[in-house]
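Note that one protein chain is taken out, while the other chains of the complex remain in position.
Lettered A, B and C in written order, each chain numbered from 1.
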Amino acid sequence: MNFDFSDDIKAMTAEVRRALERSCNMAEVRRCLEDGMFHPGGLISKPAWGVLAEMGVTGARIPEQWGGSGLGMLELAACAEEIGRVCAPVPSLPSVYLATEALLHSGTDSQRERWLPQLARGEAVGSMCFAPIDADGERLTARYAAVPAGAVADFLVVMSADDCAVLIDLHQDGVSRHPLRVLDPGSPMAELALNAVRSEPMNCPAGSYQGIRNRAAVLLAFEQLGGASRALDIARDYTLQRKTFGRTVASYQAVKHLMADVWVKNEIARGHAYHGAWASQTNDPALPLAAACARVSASEAFEFAAREALQLHGGIGFTWEADIHPFYKRSRSTALSLGSSREWKRRIAQLLHRQHMTIAHEL
Amino acid sequence: MNFDFSDDIKAMTAEVRRALERSCNMAEVRRCLEDGMFHPGGLISKPAWGVLAEMGVTGARIPEQWGGSGLGMLELAACAEEIGRVCAPVPSLPSVYLATEALLHSGTDSQRERWLPQLARGEAVGSMCFAPIDADGERLTARYAAVPAGAVADFLVVMSADDCAVLIDLHQDGVSRHPLRVLDPGSPMAELALNAVRSEPMNCPAGSYQGIRNRAAVLLAFEQLGGASRALDIARDYTLQRKTFGRTVASYQAVKHLMADVWVKNEIARGHAYHGAWASQTNDPALPLAAACARVSASEAFEFAAREALQLHGGIGFTWEADIHPFYKRSRSTALSLGSSREWKRRIAQLLHRQHMTIAHEL
Amino acid sequence: MNFEDSPQEAQFRATVREWLAANAEPKRHPRDFVGDGLPADQRLAAARVWQAKKAAAGYAAVTWPREFGGLGGTPIQHLIYLQEESKWRSTFGYFEIGIGMCLPTLMAYGNQHHKDRYVRTALYGEEIWCQLFSEPAAGSDLAGIRMRARREREQEGSDWMVDGQKVWTTGAQFSDFGLLLTRTDPTVPKHAGLTMFFVDMKSAGIEVRPIRQMAGESEFNEVFFTGVRIPDEQRLGPVGGGWKVALTTLMFERLTVGTELGLLTAQSMLSLLADRGDLSDPAVAESMADAWIVDEGLRLHQCRTLTALSKGSTPGPEQSIGKLLKARQAQRMSTFLMDLAGQGSLVVDEETDSLWSSVQRTWNWSAALRIAGGTDQILRNIIAERVLGLPEEIRVDKGIPFNQVTK
Partner (left out) sequence: MNFEDSPQEAQFRATVREWLAANAEPKRHPRDFVGDGLPADQRLAAARVWQAKKAAAGYAAVTWPREFGGLGGTPIQHLIYLQEESKWRSTFGYFEIGIGMCLPTLMAYGNQHHKDRYVRTALYGEEIWCQLFSEPAAGSDLAGIRMRARREREQEGSDWMVDGQKVWTTGAQFSDFGLLLTRTDPTVPKHAGLTMFFVDMKSAGIEVRPIRQMAGESEFNEVFFTGVRIPDEQRLGPVGGGWKVALTTLMFERLTVGTELGLLTAQSMLSLLADRGDLSDPAVAESMADAWIVDEGLRLHQCRTLTALSKGSTPGPEQSIGKLLKARQAQRMSTFLMDLAGQGSLVVDEETDSLWSSVQRTWNWSAALRIAGGTDQILRNIIAERVLGLPEEIRVDKGIPFNQVTK
């Protein structure tokens, strides 16, 4: 039994944490959110993204031949937690966990050659949509209502549930982008209208659609977990220094028990996230169920932690100057990426039912 | 706006409460539960049932010509709350709220003549099943798995969803009763096997099935509300006298907030119960929705109140000598009578949807 | 048991309806107020016109005695007026605090001159009042305020010099006067060292700064006091007696029943779900039922409260139930609906009157509403202590001079 990250991974993530804390403190996060509120779509925290590129996180999974660090899922997962901890306004989900993974698993040689080195250096940003593909030869006309990082992405992967995928270079005629105002300006989206643009087919093995969603769900779960632990830390620190009626707020039992409940949910989510990382890394048959459990428990833990951490701040909690509201917003936007908890819960029930029937059948 | 019981009703229920508290204290309730555990089926608290007959509660809705008190739904509802408060082990639901109401609304003259005077005096006990009726002429062969008060009932009304009903005298050949061990011995049930027994058709107007269920749901909601308030009272009294770490248990914030939450749920349930009583009394078109809301909110309030009141007792709470476990059991058995909250919630959604469509159509 | 007006209530309602039909403009949509669409200053001017009209007819303060320009009416009559008014274009956010809380306090503790000078102008909307109580370090623990008022000279009747900061002040930016709670003696236990004043908001040394909320908008202010001079004549109640005056104000706050919180209702949720065709999903149906039970349950609870009111009782702590449930329910409902609709529901709906924009506003605002006007935790304390009679929280600062309580 060795159900923990290795000391090497821990050392690596400790460095990522230090670098992110330096480059992306809450003032930087608020600055990005403010910017995103008034100039929707364009946002990216350059210092944070720079650190991630420099430390090999954007290219974590990219083999060294294309300039990446050639690391495993465990390493990337551990880094994702750090991204979530600082609530970094960076396109990690669309670009690193989705588009890059799609290229790695389903890209043609020339597609990889073209994009992976830039992705590794953090110079290119990718995005991804899960949608049916209705291409006319190599020309695609389509409208995607809310594409993550859609205003800044350099290319887009579109993948359909029947495991077809195309790649679209977004720097071409026929692409028009409409940045959107969103509830979490730290996770910007844009509407993309594609008018007879050139789309390049990808090599998509069977199971790609669900496989990439499962792995991205696990990585996003680590971001959420990072956000959830940080929200708890912020609430703990605040209530320990804030006084009311002559006592620290943290000394009230209702406050203590609320934080205990947050901690419990976070612990449960952590177990599932680790399990998901292990299953992704080893490509274990447990992956679909593990990923779904990781996704649901992390979404719920993050939303609970952020919501109640905000509550524990009292009035200051809903002001712009507080450090907690970016987490409240991020908890909502991450919960709705890749499909909501409801959908993943139903998937869990289906997978369990199938598992049960298989076992019952074997008996 | 006069959304409260009248002073007359309040005075009447105060008397019923005093009489029930005298005749049916928790020692009597525990005695009945113990008896019911070892001699399943036969239980009834004679003193409590006697008081209810004497004070006109068993015959509340029966017109004076048949020896009843000819009161309205509001009066009976208010008394039901008192029955719930003392957790009385009496067949109020099957006999008073169901069988008696069925006779009043759908009985033939001779059926009424025969049973209503005995019901008013508390000398007869009725029960009721909601099931399809598959009678061969006047002869019925059927098996009912879990009939409330089935071991002591004198007659049974069976009503089907398409508004057919028959009455069966249970003192005849072909009736066999198998008393059941149940989780709440205060609400005993029996399996009834009927072998070609004589069944008398009733005069069932359209809408009877849902109408009688709605009214019974409201009355049962009042019982549940009584149980919920009493459970809170018991928890409050206990935690106010019990000390731990040198302080009364009730002074801990977690304990206070839990009781506040119980109170809030009880208040919400009370509003719905009153609404249901008003709609039953006035036969208002709001009845179906009001009854469903009363049923669901009262079931949830009672289960929450009983469960957490038990919890607030600490170790003593799960001993036989504590006053709280009969409420925990009753909260479960009442929640499962007349269909569970799940079913009623779906009904609420259906009714709301219909209402919405009607309004949308009218606009 | 019934939901109808009593004969007297029905008569009052008829009179109100008649007056509104003759004087008010029809509402074009649920959030349509007087001056809708105009710039802020013109909107305020239009609001003052409507307020003056109401005042002339006695409806600006139904429950006030006639001598102060009210109707000497009951809380129920006040509510009937509000119910009827809500069907017409009216105003929101300018006069409630002054007329609901500040002026009643002035009437209770002010002298004849105060009453003559300030009541009528406020009633007619000519002057607006705000309430300056909360401070950064004193939210739930209001008696912990620090804003310092010192006599300019050590003698009776001397002016006071005030320094410090207030926060969460609604309407400070357009208010003429403010009801101000200060600390005049930090050497006695916290409740004993407070004194109440009212202050001219245009006094030198007062600076109003909007507070930016998490969704970017500003509905509240911080108000900074630097050497603000207040004549002793503007003191309400005795020196050191400010807590009792504040309690009066807060008691009047409780009387402002039926305030609309502007959140998503179960009825709107029903519209959205029905339009989406989602109610056939049992999980959605159950959530819909849960939401309905809370909303409708609060309405019925309100009916019980009104019944008690009309029988002469005063609103008690039982009212805490409303905000406690409503705010959490709003947070749950808005989250649920966004879950159903998926990622697209993160895109801000620019149409401010749509159901979806109300979902989004509710998601942001419910987080604040669980705090503003008493946190969930404080409300549970109130219910536990004042309704259920459970012991108060242990107060470690009890009886200790304010300046000696551990900071």
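Keep this in mind: a residue touches a chain if its C-beta (ideal position, glycine included) is under 8 Å from a C-beta of that chain, and two chains touch if they have at least 3 such contacts.
Just so it is clear, the model here is predicted, and its values are computed rather than measured.
Engineer: Could you tell which one of B:V255, B:A273, B:A294 or B:L351 touches the chain left off the display?
Structural biologist: From the options B:V255, B:A273, B:A294 or B:L351, the contact with the absent chain belongs to B:V255.
Engineer: Check each of B:N266, B:S280, B:S297 or B:S341 against the chain that is not shown and name the one that touches it.
Structural biologist: Result: among the candidates, B:S341 touches the missing chain.
Engineer: Please pick, from B:E101, B:D184, B:E200 or B:E267, the residue that touches the omitted chain in the full complex.
Structural biologist: The missing chain is touched by B:D184.
Engineer: Extract the touching residues of subunit B with respect to the undisplayed chain.
Structural biologist: Those residues of subunit B that touch the unshown chain are 34, 37, 145-146, 180-184, 187, 189, 243-247, 252, 254-255, 303, 307, 310-311, 313-322, 325, 328-329, 332-333, 335-337, 339-342.
Engineer: State which residues belonging to subunit A touch the missing partner chain.
Structural biologist: Interface with the chain not displayed, on the subunit A side: 1-6, 74, 232, 236, 239-240, 248, 250-251, 253, 255-257, 259-261, 263-264, 267-272, 274-275, 277-278, 281, 292-293, 296-297, 342, 344-346, 348-350, 352-353, 356-357, 360.
Engineer: Can you list where subunit C touches the absent chain?
Structural biologist: These residues of subunit C touch the chain that is not shown: 281-283, 285-286, 394, 396.
As a convention for this text, only the chains that are shown with their structure count from here on.
Engineer: Farthest chain from subunit B, going by the mean of C-alpha atoms per chain?
Structural biologist: It is A whose centre lies farthest from that of subunit B.
Engineer: Counting in whole Å, what is the centre-to-centre distance of subunit A and subunit C, each centre being its mean C-alpha position?
Structural biologist: Here the centre of subunit C sits 40 Å away from the centre of subunit A.
Engineer: Averaging only over C-alpha atoms, locate the centres of subunit A and subunit B and give their separation in whole Å.
Structural biologist: Here subunit A and subunit B have centroids separated by 52 Å.
Engineer: Return the distance between the CA-based centres of subunit B and subunit C, expressed in whole Å.
Structural biologist: 42
Engineer: Two or more other chains touching the same residue: where does that happen in subunit A?
Structural biologist: Those would be 252, 254.
Engineer: Give the residues of subunit C touching no fewer than two other chains, as numbers and ranges.
Structural biologist: 377, 380, 393
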